[in-house]
Every structure is written in C-alpha cells, then in structure tokens.
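Omission of a single protein chain aside, the complex is shown with its protein chains in their original locations.
Chain nomenclature is as follows: A, B and C, assigned in order of appearance, with residue numbering initiated at 1 for each chain independently.
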Amino acid sequence: MMSALAAVLAVTAVALTVQAAALVRSEWADPFVSTAPQRVPFLGGNEPATHAWSRFHVRYYPMTLVFVAFEMEMMFMYPWAVVFIEEGATALVEMGMFLTILGVGVVYAYKERVFSWQ
Amino acid sequence: MNEVEQLSAPLAIVVVAAVLVVGVYVSSVVDVVAFRSVAGQRLRPGSAALFPARVAHRLSRQQSVRTERPDMILRVLAPAALLGLAAAAVTVIPLSPGIVVADVGTGIVLFGAAEALAIVAIFFHGWSPNSPFALIAGYRFVAVALSYELLSMFVLIGAAIPAESLSIGAIVESQAGLWNVIRQPLGLPLFLIVSLGVTFSGPLDLLDSNDLAGGGSVEDSGMQRLAWQTARHAMRIAFAACAAAVFLGGWHGPVLPGGLWMALKTFAVIALLGFLDVFVARISAERFVRVAWGVLLPLAFLNLLIAGVGAL
Amino acid sequence: MIDVAFVVFSVAAVASGYGVFRVDSMIRATYLLLASFLNVGAILVLLLAEYLGVALLFMMTVEMIVMGLFMVMFMMNPAGLNPMNMVHQPRFAAAAGVVAAAGVAVVAVFADFPVAPVDAESATTRELGIELLGGSMLVFESIGVTLLATMVCSVILSSATGRFGDGYEGSVAPALEPGGDHRPADDLYDPDAAGGMDMDMDMGDMDHGEMDMGGMDMGGMDMGGMDMGGMDHGEMDMGGMDMGDMDHGGMERDS
Partner (left out) sequence: MTPVEVFVAAGADRWHDAQALRAHELVRLMPTPRHATVLLVAGTIPGSAREAFDRVHDQLPHPRAVVTWDEIVAGNDVVDAVASEIVGRADRVMADPSTSSPGRLADEEPNDWRGVGPFGQGGEGMMGGTPYGRAMAMTADDRDGLSLDRLELRLGPFLGQLPGGLVADVALQGEVIQSIEFACAGSAPFVTGDRAVPVARRLLWLSHALHVQGLDAFAVGAARLARRSARLDDDPGLARDFASLRRRMRWTGLRSALRSVGDRDGLDTWARWSAHLDAIAASLDGADSRPVSADGSMPITAAELAEMITGLTLTDAVTTIIGFDIDVPAMTTTAVET
C-alpha cells in the first residue's frame, strides 16, 4: 500500500514540476516584455476602473452550505459500499434511511430555491 | 483476484508519462477531427495528425502576456496542478491485466480527491490573472463543479458495490461477467456529464467560454495557453480511462489482449467526449445547478438503488 | 523511510499552517490551510489509516473551496493588494499557541498510550463499514439527522429569499431599540453608504467582518461533524476561524 501511494505521489510531483518548469522557463526566456497597456485586462478595449479582485458576491452560497453538509455523508458511503454484499439487506435499509433523511434536506433546499440565484 | 505487482516509482513515472503524452496528443487530434467533421470542412489525415504539433510549436514561440498584478504563483500552479492531478488520477486506473501503476486500495476515493483538487486548480486559473471575465468564469465554474462532484461520488460508489472494494482494479475484476454499463445503466451517462464538467467542455463549457471572451483563459497566451490546454486534455484522458475501467469493463474483452481493449475503450470515450464538446450548446450555470440537484442527483440515488438491489 | 516521510509531511503541514497567517491574499491563506490539511492526510496514511487519510484529502478540499468563497466574499481587501496583518492579539496568540503545543507535546511524550499495532494488510475500510452498520449504527443514523438539521439551518440562515418571498417578511425579529426597525443597521438602505467617506466604509466593513464570523462558525460546525473521524483537527479548525478577526488586525496596523 505504501509503495503504491508513494508511486502516486512521485508521479503527481513529477507531472506538476515539469509543467511548472516549462511555464517558468517561458516566463523567463520570453523575449517580449508586456507593456502597461498590454497588461490591462481585456474588456473589449476599455480599462477597468478597479482591480477585478474584490468581495465577489457568490450568489450560490446557500447551495455551497447544503453541499458541505451533504458531502459529509459521502464519507460514510465508501466503507458502506465495501461491506454492502456482506451485510446484505441491513446495509440497504440503513443507507436507505440515511439517504432519505438527507434527501429531505435537499428537497427542502430545492423548495426554498437555494439552487437558483438569478 | 490477480496478484498485482507494484511498479517502482521511476517505472511508474515513465508509464504515466507515456500514457499522458500519447493520450493528450490523440485527444487533441480528436478535437480537430470532431470540429472539422461537424463544421463540414475538409479533413486531411496528415494535416489533422500534425495539427496539435503545429499549434504547440506556434504557441511555444508566442509571448506570454502578463496581466496587471496577477497572482503569478497561482498562475503557474493552476495548469501545473491540473496536469499533476490528471497524472495522479491515471495512476490508480488499471491499464491491462496485472498492470496498474499504483494499485491503491482506496482508488475511487483517491480519484475523487484528485477531482476535487482539480476544482481548486481550475478556480486558480480563473482567479489568478486578476481579470473580470476570468474571475466570473472561475466562480461560475465552482458552482457547476460543486454540483457535479456529488454525482461523481455516487456513481463511483455504485460501481464499488459489486466489487466489494474501493480499488478500481477490483472494480474491473468484478465486471468479468457483466459490465457495469449494463448492470448500472445510469452510471455511465452520469459519469460522462461529470467528465464534461471537469474538462469544461460541451454543455458545461462554462470556464473558457465564448460568452465571456474566453472566460478563464481570456488573458492566456503562448505557453500559458498551451499548458492549460495540455492539462485539460490530460484530465480528459484520466476521466475517459476511468469511465472505460469502471463502466466498460476495463481490459475485459475477447480475442485482443487486455491492454489493447483498455486503450480502445478509452479512445472511444475520448472520441465521444470530443464530439459532445463540439456538438452540444452551452447551458447556463444556474440551469445546470438546478438540474444537477433536482434531476441528476435523484437519478444518482436511483442508480445506487439499482446497483444495490442488483448486487444482493 | 516512513520516518523521513513523517518528518517531511509534518514540517510541511506546520510550515503551510504558519504561512496561512503570513500571506495577504485570502485565497492563498485558504489554500495554504488546505495544503496543511493535505499533509496531515498524508500523515494519517503513514499511520496506516489509509481510508481516513485519503478521505481527509477529499473532504478538506471541498470544505476549503467553500471556505475560500466565503473568505473572499466577506473580507476587506480579499486579494491582499494592500499588505495587512492577519494576526489579532499577536502576543496572546503566540503565548496561547506555545502553551497548547507544549501541552500536546507533554501528552505525546509522557502519556501511556495503548499499544495496538495495525497490520498493514488488514482491511481497515471493511472493518469501518462493519462497525458503521453494526455497533455504531445509531451514531451513524443520528449523524444523518444532524446533517439534515445543518442543511435546514444553513438554508434558513443564508437564504435571503425563499418560497414565501423576502426573508424579512413574515417573521420579524425584535427591534434592537423600542420602536426601532427590526433589521440590523447596515441592512437598511443608505444612499450615502455607496459613495460615502472612507470612515463610513470601514465601519460598514467591520460589521461584515462580524457577520463573517457567523459564516465561519457554520463551517466549524460542519467540520465538527466530520471530526467524528479524527478529533485531533479541532485546533486547525480554530485556526481557520480565527481569521475572522483579521480585519481588525489589519486596521490596527494601518493606524
């Protein structure tokens, strides 16, 4: 198990490093320098008055809260899936109950129009 | 179950690099072929085959424009991390009988973690240039991503039920008799929707989309753009390979050797994703979120029920 | 080999945790915290808790994505374009940190832990599943109810409009003063606020800083639910929540 995970880590690190190195090298070796007008974010020709980074109004934030609560439950499902056949109907009923309870939450959120924000 | 021998780290790197280099190239060619055939343009095999190389050559000589006060660390990290995560996702997928780069016992959890971290990388891509269109696209993508994330977990868990294991190798073994695409018919379509979301293409092309002048990529030129496209195609490879392994029986198949079956099935999924990308119009993020929670999530529940009842 | 990995991951976890308070950008701070968690997850894997470790990567990633959205939404100067100090009450915080770390270290070194070595080949995920469906069934199901309550509460608290229209209609909170409006002062429409003077602006933003704490608590609650798996991250959560104070810290430095 350890050697497998070590291989995952090694592969990830190498891919990440190679790509990052290519980008950094191109930044350094770039014969052209970006001028001030060139650096202006593209808006069709005009300049923005302010930086784009701002207190961005995330319209869907209630959805993210429901998501976090729902996603928590997924962590129980992985071990559940592994023992499902072993435990048989017990597993089906228990998870059914669990998901029904959470399903109520999603239905409630849907009814409260958490998933639309326009 | 077959005894799988763990590849050493250097060999693992070589194998994954080979898979990704070939895969990214093939996936880019598929894009060209899909575009030209749908657009009704002439399709010369030689020209299509050289297309990605020519584009790469041109972009590598183009200036990488810097925006005003970008977050340079995240700007470099975004494509790098996306490629790294695609590579990580590829490692847990069995490529042929007895050959999996890293036979991790919790394969689908690791795959899911890579998918979740990919959301971070993609968000960085929208955030880092400090540009309004890119910022909006990045935030919009997160709304979509959080919605498809649940679907992907559900369908992969459904596939783990008959295998009694979280390892993708075991999931492939469990399909010796019947593939999951038949046992759990809702799984593959839902997973394809997730794949379109992760590669922000087709109906879920909400990141680098034309309605925001290129969205997250609006400020990318030269190497930046090349690196981002490479990482995007690598993600497509990872998801296509996962779909092939988890739903299409992986290396199971008659006559041909297992590795070839796996490659063919992966290619089929790549081609399908490529054509969907060209052929399907973008829908708005809000609409997808509503559909994902209101329709697709119940379908994922149903898929789990089918998988569970079928396994009993 | 494992010892070396342990040291590397621990140092990386602590270093990125420290970085959270040293960077100016909320996004960098959020994802440095995530980096810290990823390293903790790797340490869990080294402890042969493979599923818990990998699941921690997964969970913390999505939590931090959501936290990042809120951080940028409610913090002044979210990208740290003007440098600021993220630390509130630095001396007290440093002292508290040292004491807490020393306490944990003392426990780690002197406590008499039960010795129960895990076999690397044992199927911990399977055992977890059996436990979940057997002995801990009641706990498991009540977590479902808790999560439902979390969902309903978060919808009630965060959704401004719903089926029944504006959230302020219908249920009217008591006024802060007799005869006053039930809404908090900064929710009343104030035409001067938009283009007002800097002073007004800062006051408004401070209020939001406090609101933000509310949002953070939410996150904390959720993490609490998750922590069933590994209580030891409680402190990290606190670290995340402390950032709610950084507006004030920044202002101190400005003045």
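Here is the rule we use: a residue touches a chain if its C-beta (ideal position, glycine included) is under 8 Å from a C-beta of that chain, and two chains touch if they have at least 3 such contacts.
As the structure is a computational prediction, the values presented were derived from the model and not from experiment.
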{"item": "Displayed chains contacted by the hidden chain, counting the whole assembly", "value": "A, B, C"}
{"item": "Contact residue for the chain not shown (choose from B:77, B:198 or B:285)", "value": "B:285"}
{"item": "Of A:58, A:74, A:101 or A:114, the residue in touch with the unshown chain", "value": "A:58"}
{"item": "Contacts of chain B with the absent chain, listed as residue ranges", "value": "34-36, 38-42, 47, 51, 54-55, 58, 61-65, 68-69, 132, 136, 139-140, 202-203, 205, 209-214, 217-222, 225, 278-287"}
{"item": "Residues of chain A in contact with the chain not shown", "value": "31-32, 35-38, 40, 42-59, 117-118"}
{"item": "Hidden partner chain, residues of chain C it touches", "value": "73-74, 76-77, 81-84, 160-161, 167-168, 186-187, 189-190, 193-195, 198, 201-202, 204-205, 208, 247, 250-251, 254"}
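Note that in this section only the chains that are shown with their structure count from here on.
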{"item": "Most central chain, judged by mean C-alpha position against the global CA mean", "value": "A"}
{"item": "Centroid-based (C-alpha) most distant chain relative to chain B", "value": "C"}
{"item": "Separation of mean Cα positions, chain C and chain B [Å, integer]", "value": "30"}
{"item": "Overlap residues in chain C, where contacts from two or more other chains coincide", "value": "50-51, 55, 58, 62, 66, 69, 79, 81, 125"}
{"item": "Set of chain A residues in contact with two or more other chains", "value": "1, 5, 51, 53, 56, 58, 64, 67, 70-71, 78, 80-83, 86, 91, 106, 109"}
{"item": "Contact footprint of chain B on chain A as seen in their complex", "value": "1, 3-8, 10-20, 22-24, 26-27, 30-32, 34, 38-44, 48, 51-53, 56, 58, 60, 63-64, 67, 70-71, 74, 77-78, 80-86, 88-89, 91-92, 95-96, 99, 103, 106, 109-110, 115-118"}
{"item": "Sites on chain B touched by chain C in the complex", "value": "69, 71, 73-74, 104-106, 109-110, 112-113, 116-117, 119-120, 123-124, 127, 130, 139, 142, 146, 149, 166"}
{"item": "Chain A contact footprint on chain C (complex, rising order)", "value": "2, 42, 45-46, 48, 50-51, 55, 58-59, 62-63, 66, 69-70, 72-76, 78-79, 81, 120, 123, 125-126, 128-130, 132-133, 137, 140-141, 143-145, 147-148, 150-152, 154-155, 158-159, 161-163, 218-219, 222, 225-226, 229"}
